[in-house]
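For this view, one protein chain was removed and the others were kept in their places.
Labels run A and B following the written order; every chain starts at residue 1.
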Amino acid sequence: MHNEIIIGGFGGQGILFLGKVLATAGMLEGYHVSWFPSYGPEMRGGTANCTVIISDQEIGATISDHPHIVVAMNEPSLFRFAPSLKEGGLLLINSSLVEKEYQKEGIEIAKIPANQLAGKVVNNPKTLNMVVLGALIGYRPILPLSQVHRALEECLAGKEGLIEKNNQALETGWQYACQGGVTHVSQR
Amino acid sequence: MEKKILMKGNEAIAEAAVQAGCQLYFGYPITPQTEISEYLSQRLPEVGGVFLQAESEVAAINMVYGASASGARVMTSSSGPGISLKQEGISYLTVAELPCVIVNMSRGGPGLGNIQPSQSDYFQAVKGGGHGDYKLIVLAPSSVQELITLTHRAFYLADKYRNPVEILGDGMLGQMMEPVVFTKPQFPPLPSKDWAIKGKNGRERKVVGRLTLEAQALEEVNLRLHRKYQEIQKNEVLFEAFGSPEPDLLLVGFGTTARILKTVVREGEKKGLKLGLIRPITLFPFPRDEINRLANQAGKVLVVEMNLGQMVEDVRLSVEGRVPVFFYGRTGGMIPTAETILSRVEQIVS
Partner (left out) sequence: MAVVFERPKTLIKKPFTYCPGCHHGLAQRIIAEVIDELGIENKTIGVGPVGCSVYIYQFLDTDFVMGAHGRAPAIATGIKRTQPDKIVFSYQGDGDIAAIGTAEILHAANRGELISSFFINNAVFGMTGGQMAPTTILKQKTTTSPKGREPKSHGFPLQLCEVLSACQGSAYLSRVALTNPKLINQAKRSIKKALLTQIEGRGFSLVEILSPCPTNWGMSPQEAVDWLEKEMIPYYPLGEIAVKEGILHA
């Protein structure tokens, strides 16, 4: 088990928190994990990304040259990170914000209309990051969903009022992915 | 066992300092280490401690000087440009033999540079960036867990030797999160700080930092400090050995770079390469004997740093010209990739 995941998007989309929940879930499952954010002078509205590594071995480098999974929450991060994907890797695209198609041989491309689902199904646009995380686990079950729910609750300690909606968002994304979702594997 | 939690490097240092009994913190905001200040501004008052945001890095290190002279455990933190400003105070702290902990989460330089991870402050930390014949004890963590254990150790060593200790990290260690477990700091008992300045209170008065204008007297001061540094060299060397115990090539790297080198060792193994890694945990004192021994065994050394060649000088001094020492470095905030290093390794080995 060794997964390097890059999550990229706009500041304000909850990308760092998504990464934190994912890393916490990996830790709870007993794996070595690391979380490394982009950090820069922008406070809001700039680009944000973070790298999460989940492994059964001690983690060396905490940045990833060739990630196993790229989550593109917006268009710029799609074109920035998708080219480095490992063969057989997963590209998860937030199709609410990314209209352009992306082509790369030997990867799986999956979609999640995260903004729509967060707005209409969960009824809380701020939960789009958890919709995406649910979908990620649905498309690539690298960790049990139950562990992600537990991690979410741990990460929201002190803000218990937010747990219900976010759990619902996770579930929504996960079901979307498990019920077929939108995915295709491009052949080499 | 204590609970495992996911924590950011900067916050882990701050919490570890509190657990080590740090009572005061003086600092000034600078990326990528400001979370240390932010964390302690909330945490220290909870335990009856003092957090004060100073008007400058210069003032902060001098507030540390005053608090240390008072006998308290005290810390400051910054990044490259701020540590440069602190050098005056650091020089004074060493000759006054005042213990304290200084954290440098270094970034790309020189000058303002940028805020990306870098190891280009090695010379500043290890060779002294201030004036005069002095040494800091320099610790180089490479994981968030080690930020905790080395922060504990830093306070212990500072008090044991009455010397400032610098923790030399980088932006990556400060900003990343890893699972950590907080264990109680456990060290042998230390002598009481009977030198601390607390008012005469009916006893003979005490002075910290006397003026030493006579050359002979100042030489004696320096020789006494020098003997202390030799003692530290003898007693306090720490390093981690990783990979093959009988390598064909010895890798040497510290901090973040050493993590990447561990990936190189493992990837190299898959290709049938026997690679060893020495990761100095103390940069002063430097693990020169162990590096010398393994370098001679391997016959070749590759040093990798996030600078253009600083620690490599100490590796060369350790092997005294008996073994070829190669170097690979990235600078300006660039992080070397395992892939590139491995191709360099293959070149050297073949």
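As a convention for this text, a contact is a pair of C-beta atoms (placed from the backbone, for glycine too) under 8 Å apart; a residue touches a chain by one contact, two chains touch by 3 or more.
Please read all numbers here as calculations on a predicted model, not as lab measurements.
Trainee: Considering the complete complex, which visible chains touch the unshown chain?
Mentor: B
Trainee: Of the listed residues B:E88, B:D133 or B:E236, which contacts the missing chain in the full complex?
Mentor: B:E88
Trainee: Looking at B:Q186, B:N201 or B:Q216, which residue reaches the missing chain?
Mentor: B:N201
Trainee: With the missing chain put back, one of B:N10, B:Q23 or B:Q116 would touch it. Which one?
Mentor: Hidden-chain contact among the options goes to B:Q23.
Trainee: Tell me which residue among B:A72, B:V126 or B:L139 touches the hidden chain in the full complex.
Mentor: Hidden-chain contact among the options goes to B:A72.
Trainee: Which residue numbers on subunit B touch the omitted chain?
Mentor: So the residues of subunit B touching the missing chain come out as 23-24, 26, 50, 52, 54-56, 58-60, 62-72, 74, 88-89, 92, 96, 197-202, 205-211.
FYI, only the chains that are shown with their structure count from here on.
Trainee: Any idea how many Å lie between the Cα centroids of subunit A and subunit B?
Mentor: About 35 Å separates the centre of subunit A from that of subunit B.
Trainee: Please output the residues of subunit A touching subunit B within their complex, sorted ascending.
Mentor: Residue list for subunit A touching subunit B: 20, 23-24, 27, 32-37, 39-41, 57-63, 65.
Trainee: Enumerate the contact residues on subunit B facing subunit A in the complex.
Mentor: 4, 6, 31-32, 115, 171-172, 175-179, 256, 259-264, 266, 335, 337-339
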